[in-house]
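Presented below is the structure to which this report refers.
A protein chain is absent from this complex, but the other protein chains hold their places.
And then chain A:
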Amino acid sequence: MSDSASIMPEHPPVTDWVNDFDHTDPTWTENPFPIWEKLREASPVVHTERFLGCYMPTTYQAVKEIAYDTDHFSSRRVIVRDVRPEITARAPPITSDPPEHKPAKQLLLPPFTPDAMKKLEPRVRAICNELIDEFIADGKCDAAARYTKHVPVRAIAHMLGIPEKDGDLFIKWIHGILELGIKDDNALMDAVREMTGYFAGHIEHRKKNPTDDLISTLMNARDKDGNPLADEHVLGSLRLLLIAGIDTTWSAIGSSLWHLAKTPADRERLVAEPELMPLAVEELLRAYSPVTMAREVMKETTISGCPVKAGNMVLLSFPAANRDPAMFPDAEKVVIDRKENRHAAFGLGIHRCVGSNLARMEMTVAIEEWLKRIPDFRLDPAGKVTWSEGTVRGPRQLPMLFGKAS
């Protein structure tokens, strides 16, 4: 258990969203969309004294200006938290700024191209069907616990070359880092330490028994001077791949199934017109973008006419940008065949998600296989849908009933 002394005081409930926003408030967790509308109407950039001072850009334009401005906005901290301890556990390239960013990112890009994902796709299709086999006869399931969670866990484990059965460990660490860690530094540090120890063991093993998985790829990588990466760099990138590769896609698949469960017209259309899947996946990514990033303001500047001061964090909400009606007509509606869609679910600028092709493949396959086996489904009125808090948003309980409503 964590030392309670490290836990910051409970956050008081928010009453003034425009001047005192809090992305960990239960109202935000449950339904953030009306809050973002209110903030956007007030200003392109709002501020809260919480989290030791934090801005939030509310428009697509303001989010884009910050994402492109690596001079004033650093990625050295990518989660808005109650505390700002000294930076120890880096995770390049997500926590890197120029000029270190580009070489660190280029090491990770080749294993994640669309062609590389095509090779992984049959395994992911098999994973989806193995999972569905386990619950389809029950006529119902918690889709978050039984399905959407396991698809990315097993896929990334397969890529990294670590046992798919270690998935529960990965999920515990991610919960400690992305959710508990916002308010509890010990929970975060415990998770980072356990995760680092786990991967250090796998690296040691591969020094004597080389493999052809992603861990070995990183161990064999050379920098521009021909030197191998420091173990700390390899460990940091492995932490990143595990943290960033799991509950993000878990959330995206979950939100997609949640939408389809409560929107029969879209569900029936996708079953009848499977060729719409590529557009549908992009629209579901836009409407229910799971990932909110962060930056730290290094130098005073102006964003969309609003002054922004050093020492504050920035809650970089790609999900809010994707709901901006100035950028997307009918932004609040899911238009399942939306044609023009420059959504920013995977970020904008140099930090574009390295796993975006993996996430898209997993989402497509997970939705396709589900619809093939379970074309009719709905939310179970006897259960409750719950959502994760903070940095990554998606359903964590998603009770479903299969078949047509009688």
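By definition in this document, contacts are C-beta pairs under 8 Å (C-beta built on N, C-alpha and C of every residue); 3 or more make two chains touch, one makes a residue touch a chain; residues count from 1.
Definition applied: contacts and distances are computed from a predicted model.
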Next item on the list: From the list "Na+/H+ antiporter subunit C", "ABC transporter permease", "Ferredoxin" or "histidine kinase", give the UniProt name belonging to the chain omitted from this structure.
Entry: "Ferredoxin"
Next item on the list: From the listed residues A:Arg193, A:Lys262 or A:Arg342, report the one that touches the chain absent from this view.
Entry: A:Arg342
Check: Pick from A:Pro228, A:Pro278, A:Pro307 or A:Pro325: which residue touches the chain that isn't shown?
Finding: A:Pro278
Next item on the list: Pick out the residues on chain A that sit against the missing chain.
Entry: 106, 109-110, 112-115, 278, 282, 339-344, 346, 348-350, 352, 356-357, 360
